[in-house]
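Shown here: the complex without one of its protein chains, the others still in place.
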């Protein structure tokens, strides 16, 4: 394992410290417990948005703290959800008196830790609502399982809920809009090569040079099945069709098409995948109204990508277009 | 070699086509000869900025076409500079009647091809000036050699010259400002793992798991020397000190600190390097006024990074802060 | 030998030592069907617990007080799924351990309370390939042993044996809870890391009860 780090045990602390120095105009970094909040502090009267999860998915979530998106982000250890004693103060820091929305990716660990944190914040008299993002169609959903994972679609939830909060919507409205995005966003991913968690020192799974892993998550978990390497157009079809099927996208419907890199794949390849995905969406009658291509929800240096489709209506499109000023997303 | 591509011979075409679809609001893609120009076409009365070079460095250069930066970008084959028959029409497309500046990275191939293209454009009555970026301190400079390479510092030249052109400066002024940036920007890079050019199919150089390559360029060329793997702080010192020495940075001077990823290194690690680099700059009395951290001048999926320092004065800072709306850089 | 606070201290220190010893093994298990951090998480948590113990001027009065300290420390340092789950387990156990020393019935109560805590939080039942599959047989075996009039030490021994068997029994299971459930059928053929760590924890309880030299500060 070769990494630009000093001590595996300190990589998250040092990385977040560097992030804070580089973006002091946007964020404030708090240490033990560690969380990132907007430089200006909570916006009075505005609903606060807090998200978090294991580290290693950068720029998610800290890169999305700022005007029009999150108020606070809580990074855990690498791929390990943060603890309630960090989430609770982040929630308090994000509270502008209008309540706080927790945006949680659906992992048992994240759900349980945010749950406890919400109880703590509630004890401090802060109204907390929670939405759980579960856009990964690679995982079969069922009442009896942990359900689908939250992956790249989280960016859409944070952007749109953030715009809703920024324009002054109340907690119920912001929550409803977040739920609306969750109901209309789906994702599926592929890995060409696994990533190596610093403290583990070995790749999270082993792939030969002729294999790829379809249906991977963002924590280096193995995927649903392993297939021989294939051309980008074929791989993209294996990701895009299940997404469109699950969305039950009808001809003429407008969508946001988001090709997300897992961290170790060149941008040029992501655009090759975008080209293939867009061709499929349009062949099925979808209308690509908005696009996003880049590394936004990563898995360290994993090679691969995911394809996300969000069904748009005029309200969602307007909120997506609303101004955003964060380290990783701005317009 | 596993890549998200279809045919190595078509990867650049398909990638650029996807780029054009994803950013139709910003750019127009022209095919054979291939180049990218602003969606709106040339801005009348504005100096046009054209850059280009081999592909594989995305988002450079196409990702910097748009308001406040480039008017046209010319991608060559992977790591191969484009030909005059593509550069010339791009130059014509960028001409708003006030002349065109060619921003060329210092590689024999780029210099010679842009030279010929400038002659062709000149024959069409377009006044063309050329600046050659050579910020890579890893290469010893001398009258008798090809000189230093142009690497990550190119982003600073394109951003600042672009802002100058956008505010209406004439060709001489824009050229002078570009030269000023070139005179004050230095870079040095490291590779932890080489990249693989699609048509080659093998890594551009071979490194064991205990070695890193110091002083690499952005075309997968081997570096100046090979050393054993070391902690991020030590590696960062090996990059930052030569840069500051070459700049002869004096205590109290203001700088832009830019940590650029080579494509395959996680953002979290780039911030660890930024933290180390900033500590060194400040220990030497430098004042970090602006920062940039991310993958901007890449070498496919190469793992590693470069550290760039640009000496700032109020004029350069103002031009850096000026609005920019491109696929890869916007504020 | 009484299962008093002194024993509980040795149990916890012994647990920390064993978790550290098996850290890579637990990470490798989690790498197979999860995200490879379980060993790291548990080790981070119990290292923090030991640090807290070392900082105590005087040992807590009751076993429950100690278990509560373990609970809050794990909750704020382990993270992941295991953090809240084990945290709640120790918290519930602490509630029923408000005594100076555990009798056989107390041992059963502690194990049952811990299991209830995990189920309350994680909503898993047996057969879902989680730590519940180690805790459940442990609690049942403890009940049976106590019913037969076994000593507290023997009750813990029965629980440890059952937990170890329960962990092994997760091998063929297809996970329907936790991260391993994302693998579907592919999760079969691997041991659940949380069940394995549960077996380590309960084995440490029995071992320290049987051997007073184990777990005492070097």
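Should a chain be cited, it is by its letter among A, B and C, assigned in written order, with residues numbered from 1 in that chain.
Going forward, contacts are C-beta pairs under 8 Å (C-beta built on N, C-alpha and C of every residue); 3 or more make two chains touch, one makes a residue touch a chain.
Note that this is a predicted model, so its numbers are computed, not measured.
Though it is not drawn, the left-out chain touches B in the full complex. Only one of B:221, B:246 or B:289 touches the chain withheld from this view, namely B:221. Summary of contacts with the chain left out: across B:175, B:204 or B:326, the touching residue is B:204. Among B:44, B:145 or B:210, only B:145 touches the chain left out of the display. Between the chain not shown and the residues B:116, B:173, B:279 or B:325, the one that touches is B:116.
Against the chain not shown here, chain B presents residues 33, 54, 76-85, 107-109, 112-113, 115-116, 138-140, 142, 144-146, 149, 197, 199-200, 202, 204-205, 217, 219-222, 224-225.
The rule is simple: only the chains that are shown with their structure count from here on.
The set of chains touching chain B and also touching chain C is given as A. Taking each chain's centre as the mean of its CA atoms, C is the chain most distant from chain A.
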